[in-house]
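Sending over a structure as structure tokens; questions will come in a sec.
A protein chain is absent from this complex, but the other protein chains hold their places.
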């Protein structure tokens, strides 16, 4: 198993054992900033190499998936979970949106296996962050005042994660493979180490959710465990359909199967404040994130190889 | 254009668009500490290689320039700007002193062009930080109590930027090119990446100055735009006169044309508290810093090559 | 002299000269986290290579030394120092336990000399942290309530330094020399640079202790200066006896001769609150730490070579 | 040194609404405010700064009685039900009292 | 908007006892507490956050008179002699007073 995953486990252990290990918030901010910029820059450099021609229709398909997934999940949350409208909308916004850390673990997983991925994936990561949140808010309040919408879109599109990802993409694209070289030691060479420290903190956070997980309804746990694989399957099929490689297909599956715990909670907290934030967070952070990095990603890779006829 | 400049632009954009992107103060401190130590160490290692003989008269000339520049600017600020004595003194202290970040961008600019610079430039950076502040304070209060002077000199000479620069110089000089090797991965290889993150924060700060820029008098903006090139020309001529290479001449021009926004504001805030701090800061940070990194540095390099007969 | 030591000197100078140089607490936490993980990972990777067979009896001998050293020191603190029981117990807990930063400087010292050390030393570092604290607490209160003991052991074994060291050891051991490669740029290549910044902060802290040192009894200063070498001698003899190499013997001497200033103060503060914390801290941080990194470590290396017959 | 009696309004709440809440406070006529970071526990669970998305802030406003009352009213109407929040008021004496409306 | 009079208990002490002290406060019946980081100087010397092992915290508790008294008593008995600490109390008016015991 990739050693970065052990850092997550170490964080979970330290958290459960009530160690005094803490990552200061400023360091957490630094680590997440580095991860976001790295993913953006890497994607931008690759995009500079690739022909932009075929990407537009692919991007449209990916955005369409971003709008569709939460709509598929909403009846489940309402009917099976018996959630109020606000809570159900919040939950599907989280699962329709994506997790940057899960994506980063996926990237590291492929690198370990020497599988290369299409260059447009970081772009798709950006594109998938927003639609599900918009759908979630629309489900929660159909007659939202226009002013609120402005604020929400501002919050989402100018949230730091999108600014850093898109900024990194643009800078990487402008700089190209040669211009980026002086930045490689910080952003590329340290990537795995930074991811390891970040996952250590994620482990501590996930451990702090265990009480919430234990107190939460069985439905939330079941949802967090059982929704990722079908979502990822949809992502993998779409990846195959739009002509991505095995690596790209795996990463699109990872994106589809992952749940947001940074952008979505912040946006929903502002747009749908009556939703209980701990419900969605417990599921996405306490259940789905660990599931994905330990079990999900290898499965999604397997699915991608099977779809591409790689097995048999 | 060097990709680190795009990070500045990204910061400005995020700030103007009121993104929630922030660099925690602790990270800002870490980044500036790394930059200062890197510049010092690099200079120290070079000095260890170079003969110290010729440097003393050069240093004297540079210090003399540091005392002269603010005196040249003072009448402009008083007569054209119609500033009170305290405000005029504060302004010229800022412009006579130097900006480490602008210097770092200049270093990166030359590295991109494969132009090497004389090893004593980091030393000159240190030497230029102080004289203008002393002149500024003398202009503001000719009958300053002696006790205050003690405190001011302490503040300036033992301010963290000088301590780290001079400390780095000494350590680099003591360690020499071989002894420094184990420190290179952190201080030298990461330099450009650290500078990129630092400029991202500088962009956020510059954006936060726009309201102040818009509210400030036209004079302040004109001053911030039109003073750097003449100052840099003086620096370039001096560099040429004391026998620096094209790279060294460029960097001395950069130093002369840059305005302080760390050491000078802190020192002036303590020694001349009745000066309005936002006037000088608006000019140096909101106008001159962006001007220099986008437009000024290439001009100064051009000036240096022309003076050295490099064109034609 | 190794340039990292100069960073310590720079910190001491800045602190004594009352410069405004500060390392933000969040950065201090980041640096110490990186050091602890690096030492753990490095040890773990080495352990993965080595046969585990012979280590168990060695470890037992090292733990026995950890229990013995504080008992040897206790009469000195009580009789010569005329300390109250609580203060004497606190002091010997600090000196029986170990200092990670001193160990890191020792590792860097050996690397400079191209002397390799046995792979189990990081493990011994972990093993030596605890016993002296237990002995110290037992000396202070023989009839400690059981509940308090539980809390104390929790505090010590799950304190962040042990969690990170042991976690790093395990991850390094699981990953092995090849799996660890992607983590090397952050954890191994930056080691010396990180250590330099950490020592800069240690210098600032040591300088802040000078007032306490000057106010403290002569006994505390003498204790801090004269105890390390005999302790280190015991460590070196043990290292030789259990068959360590010259490098390993040096490092075991460093561990024995060093005094804790992170784990022990925290644990003793909770278990023996009536002890005056500044007594032990002044000695370990203000006297012994500087003594060891400037003078002690070269001596211990010399002792190790002599014992191994390396001289003559 | 003119000094006079004013109210100190303290609000402890979620960091995510800092921008909006501070804008509201200025709109209600306060001459300023001070923000610092905090963590804590209350009726709506533990809030730990360790994870930025759930950290808390403490906002303090020095103002006259009328504005204090309108802040309390407005803030509690707009935010109290959906956000972790407490609000309290105490009596203080400020110097240069004239600058606090 | 129900509002009522309560006590604000402020404790400034060593960061190292944060976990234990907060547990005590909850046990004594307080409905919550707020913690922030601080540094300072007092009868037991300078405490600077620059070195984590000796940084300070400020804990604030909003509660009724009875609990305030019992916190003051308990805390001062258990910690005052061995840890750098000060504790003080002031009168405040809280909104939604019913949630503070």
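For clarity, chains are labelled A, B, C, D and E in written order, and residue numbers in each chain start from 1.
What we mean here is this: contacts are C-beta pairs under 8 Å (C-beta built on N, C-alpha and C of every residue); 3 or more make two chains touch, one makes a residue touch a chain.
Owing to the predicted nature of the structure, the values given are computational and were not obtained by experimental measurement.
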Considering the complete assembly, the absent chain touches shown chains B, D, E
Residue of B:13, B:28 or B:124 touching the missing chain in the full complex: B:28
Taking the full complex into account, find the residue in B:37, B:93, B:204 or B:307 that is in contact with the omitted chain. B:204
Among B:70, B:168, B:265 or B:286, choose the residue that contacts the chain missing from this document, as touch is defined above. B:265
Of the residues in chain E, which ones touch the absent chain? 10, 12, 36-43, 56, 58, 72-73, 76-77, 80, 86-91
Against the chain that's been left off, what residues of chain D make contact? List them. 1, 3, 6, 8, 22, 26, 31-37, 62, 90-96, 99
Residue positions on chain B contacting the omitted chain are 22-25, 28-29, 201, 204-205, 208, 261-262, 265-266, 269-270, 273-274, 278
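Just so it is clear, only the chains that are shown with their structure count from here on.
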What chains do chain D and chain E have as common neighbours? none
If a chain touches chain B and chain D alike, it appears here: A
Over half shared or under half: which fits the residue numbers at the contact of copies chain A and chain B, same or different? different
Of all chains, the one whose CA centroid lies most distant from that of chain D is C
Between copies chain B and chain C, what's the superposition rotation on C-alpha atoms, in steps of 5 degrees? 120
Rounded to the nearest Å, the gap separating the Cα centres of chain B and chain E is 46
Cα-centroid distance, chain A relative to chain B, in whole angstrom: 41
Approximately how many whole Å separate the CA-defined centres of chain C and chain E? 35
By residue number and range, which residues of chain C touch two or more other chains? 22-27, 29-30, 185
Multi-chain contacts in chain E: which residues touch at least two other chains? none
Would you mind giving me the full set of chain pairs in touch? A-B, A-C, A-D, B-C, C-E, D-E
